[in-house]
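Just one protein chain is left out here, and the rest sit where they should.
So, chain A:
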Amino acid sequence: MRRLLIGLTFAVFIVLLIIPLGRIFIGAFEDGAGGFLKGLMRPEALHALMMTGLVVLVVTLLNTLFGIMMALYLVRAGWLSERIKGLLNSIVDLPYAVSPVIGGLMIVLMLGPNSIMGAFFEGIGFNVVYAFPGMVIATLFVTFPLMVREVMPVLQELGSQQEEAASTLGAYGWRTFWSVTWPSIRWAVVYGLVLTVARSLGEFGAVLVVSGNIMNKTQTATTLVYQDVENFNVAAANGVALVLVTFSVGLLLMMEWAKKRKEVH
């Protein structure tokens, strides 16, 4: 029984994860290293990778900052009643339940050229949809719960005794946060950060809808892979896909590392 189950587990992993992963590597180098570089060095591929990098950077910064604050408020805030906190707490999870395409649609409906706000922004010469800001907003929406959900349980487990002690000893808000709260939550923050980077790197549906997928303008790495496949240019897609896979595997290793550190504390 034991042997059978272990064998089956290995079989599932090999068929479902390892072979597909290996296939991408082989696919990218099918025409040799030259073919791989040619696919990757296309101007639209470089531009797409740069766009992805920019989106990841902005989204991670904003959501880390606001995510930590939101988690702090949801666990600690005495100025919010328990009922409101409970309500907000359940709303945090909603983006998990929303299909990325619907997430994108929401932003098009709210800020698209036909909406009131969209028309206003267009009037002052600031395009949101089919431009960089819209892509950032879409990714922010999709990745918002990740940081909050990592930090909240740690704060809850920690309790507020130490922080209260610090305030009693005369430390003010910032001081308490940096010398008491931060050291205990930092590995949870690192873990949430890695998750946010991974999710925003791979975000596809929401960005596809909001960006309009315009080559050399709003195309990201994932939407370029999509376009290449749709154009039956699978060989070219492989190069960009391999870059994404490499990043994902790297992030996965970091996740493992952060998880171990988190458990120590």
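Please note the rule applied: a contact is a pair of C-beta atoms (placed from the backbone, for glycine too) under 8 Å apart; a residue touches a chain by one contact, two chains touch by 3 or more; residues count from 1.
What we mean here is this: contacts and distances are computed from a predicted model.
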Undisplayed chain, where the name is taken from the UniProt record, one of "Molybdenum transport system permease", "Ferredoxin-like protein", "Flavin-dependent dehydrogenase" or "Ketosynthase chain-length factor": "Molybdenum transport system permease"
Contact residue for the chain not shown (choose from A:41, A:61 or A:234): A:234
Per the touch definition above, residue among A:49, A:75 or A:137 touching the missing chain: A:137
Of A:51, A:151 or A:209, the one touching the omitted chain in the full complex: A:209
Contact set of chain A toward the excluded chain (per top definition): 2, 5-6, 8-10, 12-13, 16-21, 23-24, 27, 66, 69-70, 73, 77, 79, 88, 90-110, 112, 114, 137, 140-141, 144, 172-175, 195, 198, 201-205, 208-209, 221-223, 225-226, 229, 234, 237-238, 241, 244-245, 248-249, 251-253, 255-256
